[in-house]
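Pasting in a structure now, in structure tokens, and then I'll have a few things to ask.
The complex is shown incomplete by one protein chain, all other protein chains being positioned as in the whole.
Going by the order they are written in, the chains are A and B; count residues from 1 in each one.
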Amino acid sequence: MGSITTEAKVGLFILIGMLLLGYMTMQVGQRGVGIKKGYNVDVVFDNVAGLNKYSSVQIAGVEVGRVEDILLKDGKALVRLRITPSVTLEKDVSAAIKTRGVLGDKYIEITPGTRGMAALEPGEQIRNVERQADIDRLLNQISAIADDVKTVSGTLSNVLGGQAGQDSIGGLLENMQALTRNINSLVVSNEATIRSMLLNAQELTNNLNRVVVQNDDKVGEVIENLRGASREMEKTFASFSQIADEVNRGEGTIGQLMKDNTTITNLNKTLASLQEVSDKINQGKGTLGKLVNDEETVNNLNQSLSGINRYVTKAEQFRTFLGYRGEYLWDKSNFKSYLDIKIQPKQDQFYLLGLVSDPRGRLTVRDYTPTGNVTTRTEEWDKSGLLFNVQIGKRFRNVVLRGGILESTGGFGMDYMALNDRLKLTFEAFDFSSDRNAHLKGYADVQLFKYLYLTGGWDDFISNRGNSSGFVGFSIRFEDDDLKYLLTSTPIPK
Amino acid sequence: MIKLVDVHKSYGKQKVLDGLNLAIEAGKTTVIIGRSGGGKSVLLKHIIGLIKPDSGHVLIEESDITRLSEKDLNEVRKKFGMLFQEAALFDSMTVGENVAFPLREQTKLKDQEIRQIVADRLRAVGLSGVEEKMPSELSGGMRKRVGLARAIALHPRIVLFDEPTTGLDPVMTEAINQLIMDTQKNFNLTCVVISHDIQSIFRIGHKIAMLYEGRIIEYGTPEEIRASDNPVMRQFLSGSVDGPIKVT
Partner (left out) sequence: MKPFSASLDYVGRTVMHYVEEMGRIMTLFFSILFWMMRPPLKARNIFKQMEFVGVKSIFVVVLTGLFTGMVMTLQGYHGFRLFGAETMVGSTVALGMTRELGPVLTSLMVTARAGSAMAAELGTMRVTEQIDALYVMAANPIKHLIVPRVIASVLMVPLLTVVANFVGIAGSYFVGVNLLNINEGDFINNIYKMLELNDIYSGLVKAAFFGLVLSVVGCYKGFNTTGGAEGVGRATTQAVVISSITILVSDYFLTAIMF
């Protein structure tokens, strides 16, 4: 043991420690954060109660990613997903929050979109979100309807039981037959319209299908209700066939009804006018027609929609930050404090308003020339006064340029952001007076925790007044949502 | 060169230095004597800025070190070497590392050269070959000599010795006195020596100062001191129990 040097022992220990740490993090990392690689996709939910950071993201039960972050955005939950690089999501995928296990762990289920559709780009948002609450309501309504249907069909079968009922039904059927014939001709003459209608219906059923698949239990309930209803219907149909037989045999009122042309003429007339209306709509006649066919309306609609869009994104982009910064100037054994509000109306642009308390105060030099021409120069240190910061800044990728009033004098600054904005290197220059060197300042901020930054640098480093001093300190910066809403909901003059 | 002006220092109610004035000449050896507990070590620490006076000034080559920042004081201290009363060797380092310490800190000499100087200084204090020992393995007198070797390792311009010969045998005492005198002469050093050893005082001192009740009551050449008729001085030199200096 004696021959092993201190350095070797320490080195060995560090090696072992790092290996253990590496082993543990790799073990945990495999399932913990899971995917270091991969791309981000956002999705907004009304409510993500129970969903956690690193919750699973699945397609058909296969894990394809993890929840990277959950943020509050305009009162909704913005969930940032990290998806394995090998998985592509179509633009029309939809996302839903599901529950699994006894403990009720939440995860995100993604339903694949249409094959061959363009893929979501990294950073894009999944537009289709199944909103749990709405579907609950929908399903409740459906089952209520099914109940209604059951009652109606029950009554119907009762009604149809009697002879009088059978008779009237017979007549009804006659009319229907004629009607179908007419409808047929209508269909033939409006093939295109019908086809598009059918396509819409198909889409609707697709959507419904998806809803149904994802709400198995509830759907089961509904189907149970429907089954009850259909049993009643069966009875009804039995009565129908009985009537039909009678009609075939030419018995009762039905024979007469069939011969009666007036009924059919009436029906035909009705159908003709229906056709007329739909033609008119097509040709843009009548109010409704105009509305539907008018280019201008469409444009207006589009415009107002994009207007709303713009407003919404503006509110989303608008951010405000509050910050405090303390610097311990060790050559002066003093504390310099900064308090500021950063208003960021756009991603890459901001305004900075702040107060600075500088224990060194500010030097003001006054030249005073009385009637004689001897100039007296007075220098005053204003120790109590606060200094102001009013700056406007713009960000170009990693570089932020800003300028305006720095510590109550004109100046500018430059920040270089690195490591995902966790490291900020700053250079500032201000106070360009002719009788002294400009105030130059350089420092670095490192993010320690969410809101806490460690800072260190050199203040006034070319000072010729002995103000040069290194400093260390900390700063606290956080986003203030209340302030933001206050600012965006108050009308801003354009 | 070194000037103490109206220096006051109290610990609690006890006035240790009470308006002390003393001028120490450059390139000479000044010996400070005084009764045990009289404040000699405290005085020495004022000269090198380890203790700040309650009031008064300490001037080292015209700069008042009571007013200096720690940084500037450090620059002044680079002119100094000091032997502490209890040697104050770094007990986590070997003897060799102790003597090499000021060389490592203040010069850019190579290891080989440093080792050479260390061996040289240790030989001068009669301790050749103890480089690898730890201070705790040395006797009190040996420690003191290592401390001496460390104090003069750099040949600083001013050296402060707090009782360099206390606890040494007569032969060693003479050897150390010789060493102090030689180095002082060869490098034209300014030396301040605290000593209780009457023989040594007269042997090495160009000037002798007597500290009594917080002030310098006598200051002069050895001859002047020997001829002094100050009763305190007389009692001190004769070592009598009777006189103005009370033992109790």
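The working rule: a contact is a pair of C-beta atoms (placed from the backbone, for glycine too) under 8 Å apart; a residue touches a chain by one contact, two chains touch by 3 or more.
All of these numbers come straight from a predicted model, not from anything done at the bench.
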Pick out which of B:Ser10, B:Gln106 or B:Ser128 touches the chain that's been left out of the picture. B:Gln106
So which of A:Tyr328, A:Tyr351, A:Phe412 or A:Phe427 would be touching the chain we can't see? A:Tyr328
Residue among B:Arg77, B:Arg121, B:Arg145 or B:Lys207 touching the omitted chain: B:Arg77
What is the set of chain A residues that contact the non-displayed chain in the whole complex? 6-7, 9-10, 13-14, 16-18, 20-21, 23-25, 27-33, 54, 328, 330, 449-450, 452, 456, 470, 472
Those residues of chain B that touch the unshown chain are 45, 48-50, 74-75, 77-78, 80-82, 84-86, 88-92, 101-102, 105-106
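The rule is short, and it goes like this: only the chains that are shown with their structure count from here on.
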Measuring centre to centre with CA averages, how many angstrom lie between chain A and chain B? 79
